[in-house]
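All protein chains but one are shown at their positions in the complex.
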Amino acid sequence: MESEEHIIGSRTWPHPEVVEDLAQLRQIAPLTHCITNIVVTNFTANVLLAVGASPAMVVTIEEVAEFVRIALALLINVGTITTIDAEIMLKAAATAQETNTPWVLDPVAVGALKFRTDIVAELIRYHPTVIRGNASEILELSGFKGGGKGVDATESSLSALPAALQLAERTGAVVALSGKVDYVTDGKEIITIPGGHEIMTRITGTGCSLGALIAAFLPVTKTPLRAAIAASVLFATAGERAFMEAYGTGSFSMLFLDQLSTIGIR
Amino acid sequence: MESEEHIIGSRTWPHPEVVEDLAQLRQIAPLTHCITNIVVTNFTANVLLAVGASPAMVVTIEEVAEFVRIALALLINVGTITTIDAEIMLKAAATAQETNTPWVLDPVAVGALKFRTDIVAELIRYHPTVIRGNASEILELSGFKGGGKGVDATESSLSALPAALQLAERTGAVVALSGKVDYVTDGKEIITIPGGHEIMTRITGTGCSLGALIAAFLPVTKTPLRAAIAASVLFATAGERAFMEAYGTGSFSMLFLDQLSTIGIR
Partner (left out) sequence: MESEEHIIGSRTWPHPEVVEDLAQLRQIAPLTHCITNIVVTNFTANVLLAVGASPAMVVTIEEVAEFVRIALALLINVGTITTIDAEIMLKAAATAQETNTPWVLDPVAVGALKFRTDIVAELIRYHPTVIRGNASEILELSGFKGGGKGVDATESSLSALPAALQLAERTGAVVALSGKVDYVTDGKEIITIPGGHEIMTRITGTGCSLGALIAAFLPVTKTPLRAAIAASVLFATAGERAFMEAYGTGSFSMLFLDQLSTIGIR
């Protein structure tokens, strides 16, 4: 592997580029079109609002292309995909490609279920700017055997790093690989992002809202790689800080939003 | 403008009429039928329960008319409207008109997207008791140019006050205009409701759940105007108090529900 490696995590906060990108996001408040799963809509919207973006969920076939043209970025997350959602997602992705709207694909549980696996394969043809997933999902997409049993990673993120590199090279997308340690790569550079805390897997929506936050950063940062880095570093840092004051998963969830809404301010 | 103007905000709490209406709501616990968007269902239900109403989301074509007949009030919020939702909303509104069930229309992002704009125009023909929206939405509905980019107001609420008056006069609905300062009008009286805090726009669902709370007050108060006032004053007061103890947006959300559930009690 000849790719360059860097480490940017919670320990290196405040990282100058992330601070700059965050300031930009807060100034622009990018309208971020989220087509996501029914479990995490509320949390995702609150994460984007906390950081400073402007989320909007527009999810009907009559409006989806029109709204992709208005929004600055798009997230497609297949977590609870339905028959009609598939059509909507394909139309959104096609429109994003046509209008050069940057977009994130979150292929939740790809490989575990046939229907979504087929739709994700179609979605990828519309050139997502970023693909975010856990080890099982990235392994599956890269053609390695995934073995995911659903939404949870059954593989460590490091073990999927070669798959992430290959997927980035093949698709031209930045790949954001989530796990105990996060990795972000454009197929050339690899950024290792330690931090966060295991408790983040004990509340629903941290992975899904990370995908949304990457989308929100895309119209703001100089490169898609920086968008994935900025969102991942904010999550690692906010997660680590929130854990220190949390009693259990309920207070962690609240404190995580508190941290995201005040990071770099307080 | 010959309309009378009054100011009732968080500073004048406890306002005798609002206290009376709140006590009534807590006694009756009005069954409030919410057809709302997928981002805010949970928060909306928790807001209504916190104050003392009884929310229920019934959202299928086979049940919607039957449930409008059972419920004491109805909310229709088009935030994440779909093809089938449109049919359900129209049936609910038609039934509400037929049964004299008071109802609130929340025309989220009307004007920004064609499909919902057309449906909202049809819904208004069923005579909503109250229309709640931000400046962009009220400007759009009144025929003034809106220019909304989505869910967020791009205009100040004061600038939309003439539009609100005109909309109230033309439709016979009370108009609740949300913004930094809230205004409520029946086309004759104008009530100015200062208070709340800008942080309320940094969590999702405050506007949408205000619409739901207005609906919950409708079967309880002597006039629709009082329902809109009561809900708006409670939100302004609870929002202002919650902000004083909040660290960020996560704790604000929690404290806001705490305030709504204890206001006038603790």
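Chains: A and B, in written order; residue numbering restarts at 1 for each.
Keep in mind that, in the parts below, a contact is a pair of C-beta atoms (placed from the backbone, for glycine too) under 8 Å apart; a residue touches a chain by one contact, two chains touch by 3 or more.
If you're wondering where the values come from, they're calculated on a predicted model, not measured in any experiment.
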item	value
Absent-chain contact - pick from B:T41, B:S142 or B:S178	B:T41
Residue among B:T12, B:S54, B:Q97 or B:S159 that touches the chain left out of view	B:S54
In chain A, positions touching the absent partner	37-43, 79-83, 85, 109, 112-116, 149-152, 201-205, 247-251, 253-254
Touch list for chain B against the chain that is not drawn	31, 38, 41-42, 45-46, 49-50, 54-63, 66-67, 70-71, 84, 253-262, 266
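One rule holds for everything that comes next: only the chains that are shown with their structure count from here on.
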item	value
Chain centre separation in whole Å, for chain B relative to chain A (CA means)	33
